[in-house]
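Removed from the display is one protein chain of the complex; every other protein chain stays in position.
Here the chain labels run A, B and C in written order, and each chain numbers its own residues starting at 1.
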Amino acid sequence: MKAIIDLCVVPIGVGVSVSTYIAACERVLREAGLKTQLHAYGTNIEGDWDVVFAAIKRCHEVVHEMGAPRISTTIKVGTRTDRDQTMEQKIQSVEEKMKAEPGA
Amino acid sequence: MKAIIDLCVVPIGVGVSVSTYIAACERVLREAGLKTQLHAYGTNIEGDWDVVFAAIKRCHEVVHEMGAPRISTTIKVGTRTDRDQTMEQKIQSVEEKMKAEPGA
Amino acid sequence: MKAIIDLCVVPIGVGVSVSTYIAACERVLREAGLKTQLHAYGTNIEGDWDVVFAAIKRCHEVVHEMGAPRISTTIKVGTRTDRDQTMEQKIQSVEEKMKAEPGA
Partner (left out) sequence: MKAIIDLCVVPIGVGVSVSTYIAACERVLREAGLKTQLHAYGTNIEGDWDVVFAAIKRCHEVVHEMGAPRISTTIKVGTRTDRDQTMEQKIQSVEEKMKAEPGA
């Protein structure tokens, strides 16, 4: 099952700066061969359900190993059976609608 | 790895009433032997990471089989290595703080 | 506009135990006269959109005043125009479907 995911990992108990932990998660996702796109409040991921969720579990393991005693992660996951859709197509679909109705 | 999860499954393309699909997910979670607590905007789940996420995948499969062409799910997942904590203990911990500082 | 909300406030940079901050948010919500229900991964809130979001802003102010330098909050908000629905009715609707189709 193909899925498009949005992942936001928040390490707790390691102070206010968390980018080192997020960078480690990015590496885990890329090593898993997943297509990812970092944004300002998380990371978009496209891939097979099992591969994505194995990588997310690995993120938790790695962030704990790095010293974070607690993690609170938010995941959005979309699946559809009506048609295949990539991350780029989702963005493109909205942008086309914006151009089509500029005065709306 | 033990996890506490909050799950909110939103079937898209099946009209405005979605409780039949949510009820089917609840059954999937219970059949997986997971401890769950339904609330007004999702379900709390406590259990082993792999068992929980296998059940969430099964929820997507079942909801698609029931006819929903698209699903958008939100998951919060918390893990901690400093100590074991149940769903009841999380609630209790907040309630005790509320009693302790009534005038704060 | 009436809304049903799920709120999860995560203070960052104050160590691993955050229940004191969550308890303070609960008090803010109750002082705002809002109907709330604490669960293991957040709080359900029912009320007028403006009242709820003013209270959520107040939660951020209070948690910062208590010393948290950073907060990451997750909010789910549902509105509907087809009919009025309470938090209890949302839960009841799912539970009725579960009883109706026990073998499904």
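Please note the rule applied: contacts are C-beta pairs under 8 Å (C-beta built on N, C-alpha and C of every residue); 3 or more make two chains touch, one makes a residue touch a chain.
It should be emphasised that the depicted structure is a prediction, and the values quoted were computed from it without experimental measurement.
Chain C residues in contact with the hidden partner, per the touch definition given at the top, are 1, 13, 49-50, 53, 57, 60-61, 64, 69-82.
On the side of chain A, the interface with the absent chain consists of residues 4-6, 8, 16, 19-20, 22-24, 26-27, 37-42, 44, 46, 74, 76, 78, 80, 82, 87-88, 90-91, 93-98, 101, 104, using the contact rule stated above.
Looking at chain B, the residues touching the absent chain are 10, 12-13, 15-16, 18, 69-70, 72, 74.
We take it that only the chains that are shown with their structure count from here on.
Between chain A and chain C, the centres computed from C-alpha atoms are 24 Å apart.
Centroids of chain A and chain B (each the mean of its C-alpha atoms) stand 19 Å apart.
Distance between chain B and chain C, defined via averaged C-alpha coordinates, is recorded as 15 Å. For chain A, the set of residues touching two or more other chains reads 13, 69-70, 72, 74.
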